[in-house]
Each structure stands twice: as C-alpha cells, then as structure tokens.
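One protein chain omitted, others in place.
Moving on, here comes subunit A:
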Amino acid sequence: MSADQQTSIPDLPEALASANLGERSVSLNIDAELYPLQAVYGAAYIFIDRCYVFVDRPEAGKFRVTLAAKEGVEEVEALRSLVGEFANELISCAWRHQVTQDNRVAVETVTVQAIAGAMGEPSLDDLADFDFTDEALDDPLGIAQSWEEKHGRKEPKAEADAEAEGGASA
C-alpha cells in the first residue's frame, strides 16, 4: 500500500480508522474484546459485492479490516461513508450475535415448527431416501481432521502397512 497517500478520516479517531486514497481503501482497527470474530465476519461479508475485504490481526487483541473499493470511490468522504456503514453493520452483527444466543431456543423452536408445518409428514419414499447414519457430513478433503490426523507422524504399524502396500505395487 502506498503509505504517502495514507490519511485520516474526518470526524473519526486516527487510531480507529484510516484511508488510503491511492488504493481507494480504508482500514479499521477493531478491539477483539468488544466484538466477536463472528460479528466481524458477518459485517465484512456484507461488503464483498462492493469491496475487496481483508481481515487480519496486526497485533494480539486487535482485528483489522481493510475495505478496498472495487469502483466509484475517489474521495475521502466516500471512504468515510464506507467505514461508517461498516461500523454500524458491525454493531448490528455483534448485538445480533448476542441476541441470537440469548433467544436461541425460541428462534429454533419457531423455525422447526414453521419448516415442519410447511413440509408436512415425509412419505415412505422420503423415508427410504433419508440418511439415518450419524455421519454429520462427508469430508473428502479432510477439513474436519486435526493437523495431527492429517499430516502428523503415523503410528509405526500404519507406516509399516504403508510401506508394505508401496512395496507390493512397485
């Protein structure tokens, strides 16, 4: 980023937000104790049609969100509007995160009733197709595996088996 075009944003504290006119971008520093990461993701996602969005952690206890406008943002005032809208969305997401946790049972109960009421009882064909296993999901890429499971040192027996298989195919 070209630091010479870095500038503060009118009415916003420099420690919280700064703009880079050359890059048409704005960066916000977010206190990780005040905002849950889920809220940061939720707010950031809203902007991906208008901006390239980068989330990183410049230091412990801080998130930094950089919004680089895809088009149409040439002035500090427009960047101020972008950062202001992000800040409002972040507050909204953070509070909704809390409210959803508080009222989770009520929300889930209503949703289950609404969907079950609209779907009705399953037919025999539906039941025949239903997956009754307790496998939550297929994981062909091993995303749900730990690093040790995926890449760690294998047990001696597994290594021996692997060598035997390799030897047999050679």
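Everything that follows uses one rule, which is that contacts are C-beta pairs under 8 Å (C-beta built on N, C-alpha and C of every residue); 3 or more make two chains touch, one makes a residue touch a chain; residues count from 1.
Here is the rule we use: contacts and distances are computed from a predicted model.
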{"item": "Hidden subunit of the complex - UniProt protein name among \"Xanthine dehydrogenase family protein molybdopterin-binding subunit\", \"Radical SAM domain protein\", \"RsbT co-antagonist protein RsbRA\" or \"Carbohydrate ABC transporter permease\"", "value": "\"Radical SAM domain protein\""}
{"item": "Of A:Q38, A:T100 or A:Q145, the residue in touch with the unshown chain", "value": "A:T100"}
{"item": "Absent-chain contact - pick from A:A15, A:A60, A:I115 or A:A128", "value": "A:I115"}
{"item": "Subunit A residues touching the omitted chain (full complex)", "value": "42, 45-47, 49, 88-89, 92, 95-96, 99-100, 103, 106-107, 110-111, 113-120, 122, 126"}
